[in-house]
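In this view, the complex is presented without one of its protein chains, the others remaining in place.
Our next item is chain A:
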Amino acid sequence: MERLTERDEEDGAPQPVPPLLEVRDLTLRFGGVSALRGVGFEVARGELFAVIGPNGAGKTSILNCLNGVYRPQRGTITLSGQRLTGRSPAAIAAMGVARTFQNLGLFEQLTVIENLMLGRHHLMRTGMLSGMVWWGRAKREEVEHRAAVEEIIELLELEPHRHTLAGLLPYGVAKRVELGRALAMAPTLLLLDEPVAGMNVEETEDMARYLVEVRRELDLAMILVEHDMRLVMDLADRVLALDFGVPVATGTPARIQRDPRVVEAYLGGAV
């Protein structure tokens, strides 16, 4: 653990501005099982931070703690100085944390447009009564936010699918719609849980291209949980390797790839 903090200081470029996200000493237990033990890291504004580790290492648990689905027993998470731990998922979403799910969290009976508009939900104010009346706020907001959603449709090339029910989309497109819905939330921090899991090489390359595009167009930090090492090593600025809930190493992709402890966690020790 001590060495880890040392390495952190060596690796990261000097940061005069405070980090966007600070995670300190995160510990999560389910009964007797520790999912996370003393995980800590920082993510800078605009950085793409990847979390890797074997199955069951606690990668998704980190994301679930970040957006309030799980409540860690110990540790703090702060986003631009505001504490996230203890808040509800909806409150955290409103603070600018968006998320995609490992096994698709789209609303299958809604169209692509409606799914994307739901991303804008926390930025809109129309309530039940003003919604019923339509003229006035509801109509104004629908038009305004539809324009914002159309920009995302263009960015992710979803034009042909606007009015398709999300449940009828091919897998690769559905993953892209989910990314779009997260982007529609205008987040400052985007959590991506295995965005290319189950995709073929072509779809993976497409998704990588969209992620690069998103980074160029929008000002947001990303935390990427992914098993596809080529994608991680190509895209990430820094990587955190986990093993059984314990942080093994943090650093640049090149450095992580060479780290003997990471190799051991993945391939097992010498027999």
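Note that in this section contacts are C-beta pairs under 8 Å (C-beta built on N, C-alpha and C of every residue); 3 or more make two chains touch, one makes a residue touch a chain; residues count from 1.
Rule of thumb we're sticking to: contacts and distances are computed from a predicted model.
Missing chain, UniProt protein name, picked from "Heme exporter protein C", "Branched-chain amino acid ABC transporter permease", "Thioredoxin family protein" or "Phosphoribosylformylglycinamidine synthase subunit PurS": "Branched-chain amino acid ABC transporter permease". Screening A:61, A:85 or A:126 against the full complex identifies A:126 as the residue touching the chain left out. From the options A:138, A:156, A:207 or A:262, the residue with contact to the unseen chain in the full assembly is A:138. Considering A:17, A:147 or A:267, the position touching the chain not shown turns out to be A:147 (whole complex). Touching residues on chain A toward the chain that is not drawn are 67, 69, 88-90, 93-94, 98-99, 101, 105-110, 114, 117-119, 121-122, 124-128, 131-134, 138-139, 141-143, 146-147, 150, 181-182, 185.
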